[in-house]
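Missing here: one protein chain of the complex. Every other protein chain is in place.
The block that comes next holds subunit A.
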Amino acid sequence: MRPLRSWLARRLLLGAAQTVAVVLLVFALTEALPGDAAVALAGDEPDPARVAAIRETMELDRPATARLLDWAAGLAHGDLGTSLVSRRPVSAYVADGFGPTLLLASLTVLLLVPAGVGLGVLAARHRGRLADRAISTVTLGVYAVPEFALGVLLVTVFALRLGWLPPTAVGYGTDLLGHPAALVLPVLVLLSRPVCSLARMVRAGMIEALASPYAAQARRYGIPGARIRYAHALPNAVAPAAQHLARTVDWLLCGVIVVEALFVIPGLGTVLMNAVAERDVPVVQGLAVVFGVITVVLNIGADLVTRGFAPRGEVTA
């Protein structure tokens, strides 16, 4: 067990290395374009004017190292580049899409923790009985289902058959909070996978913690069952789950892209998919850096939380 400060330094260093690597990787992709990048990006029938415009916007005439340094310096100042299609700065795209995506993600995480922990504790308390078997089987099954398939089926049932909820968020723009009904299905779909994995982690952790010697000792002291469960066992069960929570950022990000496409929500995922369709490389690169940095930061955060919950659990860096 290393002291906290050196652990923290190592963890932050790894995070910094990951950020640098993401930037390099994203930059390297344009270099990997076959042949002349400007011609490759201009489409099937390259129009000379468009090729020239792309070359100018991406400054393809300058050496790669100079462009990388400029781009990285720009990133440090929040300048993410300029779109090839609209000539708008990429940061404007990010600003446009950030609101809806942040709303979706925060609502999901907000509901994810109580739902996942609740289901996990419920299953652990009824271990081996019907409730546990039902929760275990359903979470295992739903955990593997792609969001789009689940989403489409939910839309068919709740929007088409029952007419309870709107099928998409078309027409609401970025003002999603004003139309909470349009948010129900997207958040439900986003929740589906992370809730399942979190519930399974918490269940396993609870069962292990309740079977441990310290829980048995606490029982011998006559400490009430509820207090053992929630004050002693739960924090130890949540520690690995917190670690896991940040790893699900990966899924949440995938999920956000799919859910925004499915429910036509104008968030970062939609911006990204449009840019991919138009081969608007600077926008894709800028968004990739934003997503990559968010992932790195959240992973560091999760490791810190894990250490807070169970400092003797080894979180290596």
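A few comments on the model shown:
In this section, contacts are C-beta pairs under 8 Å (C-beta built on N, C-alpha and C of every residue); 3 or more make two chains touch, one makes a residue touch a chain; residues count from 1.
FYI, contacts and distances are computed from a predicted model.
Not every chain of the complex appears here, and the one that does not is recorded in UniProt as "Oligopeptide ABC transporter, permease", selected from "Glutamate mutase sigma subunit", "AMP-binding protein", "Oligopeptide ABC transporter, permease" or "Sarcosine oxidase subunit delta". Of the options A:Leu177, A:Ala211 or A:Ala231, the residue whose C-beta touches the omitted chain is A:Ala211. Mapped onto subunit A, the footprint of the missing chain covers residues 11, 14, 17-18, 21-22, 25-26, 29-30, 32-34, 123, 127-129, 132-133, 136-137, 140-150, 152-153, 155-156, 160, 167, 197, 200-201, 203-204, 207-208, 211, 240, 243-244, 247, 249-250, 253-254, 257-258, 261-262, 272-273, 275-277, 279, 281, 284, 288, 291-292, 295-296, 299, 303, 315-317.
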